[in-house]
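All protein chains of the complex are present and in place, except for one that has been dropped.
Here is subunit A:
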C-alpha cells in the first residue's frame, strides 16, 4: 500500500513532465500529416483523417528546404568538428599543464559567452565582411565556433581533470609521448565528454537563428531555422508546411541522440585505480 503510493508520488510528476515535454513534438508530428482544413478545427482534431503527405511534398519538392537542410548540415558538422578539435587541445592544456595565467585564461574563455548576442553582431559583421566571409559556409562555421567553443572547453576541461594523474604518468613511463598520452589514454577515457560536447555543439548550431539571419542572407547559404521562417509571410503562415519542415529538421537531432545514447558508457573510469 505504502509502496504503491510512493510509486505514484514519483511517477505522477514524471508523467506530467513527459507530457509537457513531448506534447508539442507529437502535435507537430501529427499536424504535419493533416490537410489544411483539419489544422484549424475547433475542437481540435487529434488524428489526421485521412493522413496526407501533401505538406511533405510541398516542403521537399516545391520549397528551398532541401537546400537549407544541406547548408545546415555542412555548417553544423563543420563547426562541431572544429569545436571538438580546438576544445580537446585547449581543455587538455588547461587540465594538465601548469602555466602562467592559466586561471585567468580559463576565466577569460567564458567571458565571451557572457556577452549578449546583440552586442557582437555588428563587430562580427564588420570582421566577416572585411574577410569576405559573409554568405559563406566558412563564415558561419567560424561564427558558430565563437558560440560553442567556450562551453566546450569548460566541459572537456572538467572531464580531463577527472583522469588521475598517475594514469598518465604510467603511460609516460611506458614510453608514450605527451601526444601519445592524450590520444591513447586520456581521449578514450573522456568519450562521454566528447559525446556531450558533440551533442551540445551540434544542437546549438543546428537551431541557431540570429547569426544565421545576419550573416547568411543569400538563398544559397540560408540555414533551416531561417527557412522555417520563410513559410510565414506578412499575411499568412502555411502551418502545414511549417510542421512538415520542422519534422524534417528534428530528424537529425533525434538520430544523433539515439546513436550517441548507446555510446554514453557509464563508469568508463572505474577500475583504473584502487576504488
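As a working rule, contacts are C-beta pairs under 8 Å (C-beta built on N, C-alpha and C of every residue); 3 or more make two chains touch, one makes a residue touch a chain; residues count from 1.
Quick note on the criterion: contacts and distances are computed from a predicted model.
As stated in its UniProt record, the chain not included in the shown complex is "Multiple sugar transport system ATP-binding protein", which appears among "Multiple sugar transport system ATP-binding protein", "Succinate dehydrogenase", "Serine/threonine-protein kinase RsbT" or "cysteine desulfurase". The chain omitted from view is touched by exactly one of A:50, A:101 or A:175, namely A:175.
Across the entire complex, the residue among A:51, A:66, A:123 or A:188 in touch with the chain not shown is A:188. Counting over the whole complex, subunit A has residues 164, 166-167, 169-176, 180, 185, 188-189, 267-274 touching the chain that is not drawn.
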